[in-house]
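One chain of protein is taken out of this complex; the other chains stay put.
For chain A:
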Amino acid sequence: MKFSFPGSAFTLATLAGASMLAMSATANADDIGIVVYNAQHESLGVAWAEAFTKETGIKVTLRKGSDMEFANQIVQEGAASPADVFLTENSPAMSLVDGAGLFEPVAADTLAQVPENFRPSNGHWIGVAARSTVFAYDKTKLTEDKLPKSLLDLADPSWKGRWAASPSGADFQAIVSALLALKGEEATTSWLTSMKENFTAYKGNSTAMKAVNAGEVEGAVIYNYYYYGDQAKTGENSKNVALHFFKNEDPGAFVSISGGGVLASSQHKENAQAFLKWLTGKGGQAILRDGTSFEYAVGNGEASNAALPALSDLQYPKVDPATLNSAKVTDLMTAAGLL
């Protein structure tokens, strides 16, 4: 080989160094914009960020992760957190960060944009979207009379090997936290133990729905929007699937609130508050209505996507989002061998 080592190594090292500098420069461009820890679906996060930047000129840098990962991460980062805004899919993660006293109170005019039942009473964070728990089932195998009446029925031995869920996901853990809030620790533990016996684990709700569609299991406990999202695309992964809403204020009818909050440690509070205000206002909610996320809009008088059944018809249980205890849920699920 002809090239000389010191020369080429030096060139390579310089090249590497220069590109690293260039890359860290891009990553540090948040001096003018905001860093969002986005646990929401990446596509929705990007749609929000792009529209906001277009309207206000404020740059948004997204970091992707999941609800509880970010919540625990923010708690450990404490005052040094690089994040300005935290967006989740479910509220337990918001409660965790709020419990550590790391949220800046949400501006009053932003709070006024969302009805009280979609935000905690202390006003430290705010609901930005919502989703409903459903039992997605294989309509070629199950008829309506054979569906479970309650989420609790799935613990029954007759359901052994017939249903699926994604226990490692924040979505399912939020459903368990609602169960815990509504039925208490003892009932939750026994339900989780039976679940371990009965269910099949999938990674991700969309994968679980795909399995129902493929006939691998008869049903899955997931959120509603996966179905509508797939129907809007090709329908390839949901053509045999129908949704069953538990209603009757059953734990299985739980409506989960996706939260947004500004971190107390943020160096860009003004821009961060502006982002939250935009999300819960006309601009952000319109993306929920017109986009392909199929999550419910929560802003005052804001309409959700027309394909969805009205949120007011779902007879969901009243759960104070501030009481959902994520750490307890993780412990119970770890103890039940689900994690």
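Keep this in mind: a contact is a pair of C-beta atoms (placed from the backbone, for glycine too) under 8 Å apart; a residue touches a chain by one contact, two chains touch by 3 or more; residues count from 1.
We take it that contacts and distances are computed from a predicted model.
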Missing subunit (named according to UniProt) among the choices "Iron(III) transport system permease protein", "STAS domain-containing protein", "Ion-translocating oxidoreductase complex subunit E" or "Sarcosine oxidase subunit gamma": "Iron(III) transport system permease protein"
Which residue of A:Asn90, A:Gln113, A:Thr188 or A:Ser206 touches the chain not shown here: A:Ser206
Residues belonging to chain A that touch the chain removed from view: 1, 3-6, 8-9, 12-13, 15-17, 19-20, 23-24, 26-27, 30, 35, 41-43, 61-66, 68-73, 76-77, 80, 82, 168-170, 173, 201-204, 206-207, 210-211, 214, 216, 237, 327, 330, 333-335, 337-339
